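With one protein chain held back, the other chains of the complex are shown just where they sit.
Here is chain A:
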Amino acid sequence: MSDLLKLSGVHTHIGRYHILQGIDLTVPEGQVTMLLGRNGAGKTTTLRTIIGLWQASKGEITLAGQRIESLATPDIARLGVGYVPESMAVFSDLTVKENLVLAARDAPLDDKQLDWIFGFFPALRRFWLSRAGSLSGGQKQMLSIARAIVEPRKLLLIDEPTKGLAPAIVMALIECLKEIKRKGATILMVEQNFFAARELGDNVLVMDNGTIVHRGEMAALAADVPLQERLLGLSLEAHQ
């Protein structure tokens, strides 16, 4: 399996703060790579640096063999990178349809793709012409993810999709992400919910203080409780 995304020695400064301190990571094509770590470890900064919302001050970022660290965010997005931010960032004043029309960019909305999305997000069909601001938190998250997959993307960057959602919605969201994964999507996902990470992840990267402190297979970390406690300060049982 070749690596779709590769970060080598990436540093990011935000103002006078040195957040990413030499990140090296790879995201294999067609797999889900989970990015775990405590609050403030640099997970969100890593995703924002990849999509270009924050500029890497040093290092190389390669997407499908092309250097992207100096590209602007729109150019990176047009290379096939979908981004689902932590805040969901749906456009509240726009309808569900208008949110997806913008996400489809120059192409018209593809009915087959929409039907596929409506298959696991039926709420979006029901609220098609409603303002996104009137949706519930779970529905906004569905719209945020739908926006990232309404057109085929090479890579999805998803930041804490289960954050703040009710358990039933989290389960449904995990099922949806599994379906996206089955379709062969390459995903780099930040997640605090270890259960969701275990369910979805093929590989795992653990961050602390702006560096990667562990990399390996998700199944191996899920099976190694002492390692979880050492890396993440948690036990899997406590999160089930």
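The criterion applied here is as follows: contacts are C-beta pairs under 8 Å (C-beta built on N, C-alpha and C of every residue); 3 or more make two chains touch, one makes a residue touch a chain; residues count from 1.
As a convention for this text, contacts and distances are computed from a predicted model.
Q: Which protein name, taken from UniProt, belongs to the chain you can't see among "Phosphoribosylformylglycinamidine synthase subunit PurQ", "ABC transporter permease", "succinate dehydrogenase" or "Sodium:proton antiporter"?
A: From the listed options "Phosphoribosylformylglycinamidine synthase subunit PurQ", "ABC transporter permease", "succinate dehydrogenase" or "Sodium:proton antiporter", the omitted chain resolves to "ABC transporter permease".
Q: Return the single residue from A:27, A:41 or A:103 that touches the missing chain.
A: The single option touching the absent chain is A:103.
Q: Please pick, from A:9, A:40, A:74 or A:216, the residue that touches the omitted chain in the full complex.
A: Touching the chain that is not displayed is residue A:74.
Q: Please output the residues of chain A touching the missing chain, sorted low to high.
A: 51, 53, 72-74, 77-78, 83, 85, 89, 91-94, 98, 101-103, 105, 120-123, 126-127, 129-131, 134, 136, 138-139, 142, 147, 169, 172, 176
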